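Here the structure is laid out as structure tokens; the discussion comes afterwards.
Apart from one protein chain that is not included, each protein chain of the complex appears where it belongs.
Chain lettering (A, B, C, D and E) follows the sequence in which the chains are written, and residue indices restart at 1 in each chain.
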Amino acid sequence: MSFNHFDEQGQAIMVDVSGKEPTLRTARAQAVVRLRPETLQAILDGRMTKGDVLGVARLAGIAAAKKTPELIPLSHPLAIHHAAVEFATDPETGEIAVTATVRAFERTGVEMEAMVSASVAALTVYDMCKGSDKGITIGQVALLYKEGGKSGVYRREEER
Amino acid sequence: MSFNHFDEQGQAIMVDVSGKEPTLRTARAQAVVRLRPETLQAILDGRMTKGDVLGVARLAGIAAAKKTPELIPLSHPLAIHHAAVEFATDPETGEIAVTATVRAFERTGVEMEAMVSASVAALTVYDMCKGSDKGITIGQVALLYKEGGKSGVYRREEER
Amino acid sequence: MSFNHFDEQGQAIMVDVSGKEPTLRTARAQAVVRLRPETLQAILDGRMTKGDVLGVARLAGIAAAKKTPELIPLSHPLAIHHAAVEFATDPETGEIAVTATVRAFERTGVEMEAMVSASVAALTVYDMCKGSDKGITIGQVALLYKEGGKSGVYRREEER
Amino acid sequence: MSFNHFDEQGQAIMVDVSGKEPTLRTARAQAVVRLRPETLQAILDGRMTKGDVLGVARLAGIAAAKKTPELIPLSHPLAIHHAAVEFATDPETGEIAVTATVRAFERTGVEMEAMVSASVAALTVYDMCKGSDKGITIGQVALLYKEGGKSGVYRREEER
Amino acid sequence: MSFNHFDEQGQAIMVDVSGKEPTLRTARAQAVVRLRPETLQAILDGRMTKGDVLGVARLAGIAAAKKTPELIPLSHPLAIHHAAVEFATDPETGEIAVTATVRAFERTGVEMEAMVSASVAALTVYDMCKGSDKGITIGQVALLYKEGGKSGVYRREEER
Partner (left out) sequence: MSFNHFDEQGQAIMVDVSGKEPTLRTARAQAVVRLRPETLQAILDGRMTKGDVLGVARLAGIAAAKKTPELIPLSHPLAIHHAAVEFATDPETGEIAVTATVRAFERTGVEMEAMVSASVAALTVYDMCKGSDKGITIGQVALLYKEGGKSGVYRREEER
């Protein structure tokens, strides 16, 4: 087994993708925030009066997709062409499933952009609720789907 | 229930902490990367020859702690005084527990710095192994411990 | 008349403030976005259904306050302790007055942080409405108020 | 009326431009700094001896064009191919008209890059003169011209 | 003799490259760190036990290549496709030759990316050893090689 991002001597490199043709790349990733059900209810009830927690988290996720090359050391700088963050909430369990979708016409995939975007949106929910609910966790950050490039389509079997 | 980071009208703000006295703040957070056991074994075996996956992830986590104010929209810029990232690995299950510790003498806590640091270190492990193991997930990102400020010490009961 | 940020030879410097004592500094600045009245009406009507233009602009303004040292070449890096952006709208004229308030306990003032914050919030409104209304302008970016440091309180006489 | 940067549910997104063909895009924007005439005279007289205020502001404007994707939340990251900032001064009125021109071969326009560049150059003039002239304002930030993309050429009628 | 990055009036600009065709560009640059031979020996001996000085410096150099447009005022933002940093050490003299290679398919060269990468990797070695060896210097930062674009191949004659 060998790893991305290292050369034959085991030295970290930004892998040379200059010989690849750009293709349309899409990736979708998910992060799940686990809150107490009453915290989630307050988020859903309070959008207008107490503050739009999910609106702030969405913008944080989109901005983070653009910051991926600064965060992930060996990733390539990419000019992404689309980024979106969606939330599905389950009032019973108190869970918020954050899904981030990123697209670019590039020489390398956008999985990390999607993973970073979903993670930072989830961390921002945490930040805004941590005063009321210290036990919040973020779980199951995972790639759901990718498309483009020579490795083709990947679809996670059980999507959470 | 009300949220941090909003004023009475529900508008997002960076909360005014100028009236608080700086105190010594510590936070420790964890993120767990779940790999196939053989992927983890390759990481552990290959440190010198295939590339130091955990070494790269550690630096990414420390750098990310410094980037927290750029990632989390309503967080305060903080001059952190210490950051460290540690890894505990379980060859049976293929899990890597990433623990990030951050400390600062500041007017506000460093929980987000620790949470971001652990998350980005985990995402970097994902980045370096995703070519061999597409099903890697990151789970249970959680605050383990915090100290300092008027809310005192917090310790997560079951530390995974 | 001499200028801030140059030495006696006329060379740009970051002025030495290490000998000053930190004091509490506040600054408030304004930028006015001039839209067609129907564009402003659509913003006010559409907050929930068409998108929260002012909510996005507010976050952009707060984030920009933190980025001031990267934007204004000779400004000092500051750890700001408070940032808020407010909007007052006039449906008759189609104007949005953006007011940014910044506070820090520092050796130098936070005027530029407030000016940058108000400007970037206004530019973000422009960005989101430019498809419908190409003639939008931003006018009268000005410091409204400052307090702290040895030059004392400044209050702009006619506040627009 | 609908807004850029929101989807049908009114949620903020980075709009998908991956299906568009890159074309040559140009945008020119203006910001006007209003100083006391004697402050402007000191800037013009003092270029070599008191410090090159406009030279510093020009560099700040060019650097800010590159930072646009970090400042404007829903803007696309763009690799700009040209940026220039010019100043026209009116000693009678004390006004400096800052004009920023940006060009790129891209899938989306560069209006925001030009608007941000002109604004930050103007804010930098403010920063360097604020010690002598507290009443400086920045007015009439506006797009003067754009070209490229399917919406074609836009030219502001009265260019101040 | 005229300079890059200025127009005919001597004003700094980001030169317009929008009319150029992208070609494959490669650049290689070097920086030499001069340590006491015993400091170099400790680096080489201690990789596993005292800390991987060169591993940290390599990552810093790769990350810095991505940051070049933020550091060099009039440089163009580039999406680099490859970055690598290598070290050759001479235990006799205590020298570490840092070589950075950068590649991109772009409208302008990547010399600055390579020069910045080699310099920051060298500065990082300095940072990690400065406690033990205050007299460390960095010398002979130079472009070794460039290829691509209309000026063709450049190869430094004596490569140190």
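Convention: a residue touches a chain if its C-beta (ideal position, glycine included) is under 8 Å from a C-beta of that chain, and two chains touch if they have at least 3 such contacts.
As the structure is a computational prediction, the values presented were derived from the model and not from experiment.
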Contacts of the hidden chain among displayed chains: B, C, D, E
Options B:K20, B:H81 or B:K134, residue touching the unrepresented chain: B:H81
Missing-partner contacts on subunit D, residue numbers: 48, 52, 55-56, 59, 63
Touch residues of subunit B, complete complex, unshown partner: 24, 55, 58-59, 62-63, 65-67, 78-84, 86, 103-105
Residue ranges of subunit E at the interface with the undisplayed chain: 1-6, 10-12, 38-39, 42-43, 46-53, 56, 59-60, 63-64, 67, 70-75, 111-112, 115-116, 119-120, 122-124, 126-132, 134-143, 154, 156
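One rule holds in what follows: only the chains that are shown with their structure count from here on.
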Partner chains that subunit C and subunit E have in common: A, B, D
Partner chains shared by subunit C and subunit D (touch criterion as defined above): A
Numbering shared by both copies at the subunit C-subunit B contact, with half separating same from different: different
Maximum centroid distance from subunit C, chain identifier (CA atoms): E
Contact-richer chain pair [A-B vs B-E]: A-B
Distance from the mean Cα position of subunit C to that of subunit A, given in whole angstrom: 31
Residues within subunit C bordering two or more other chains: 48, 52, 55-56, 59, 63, 67
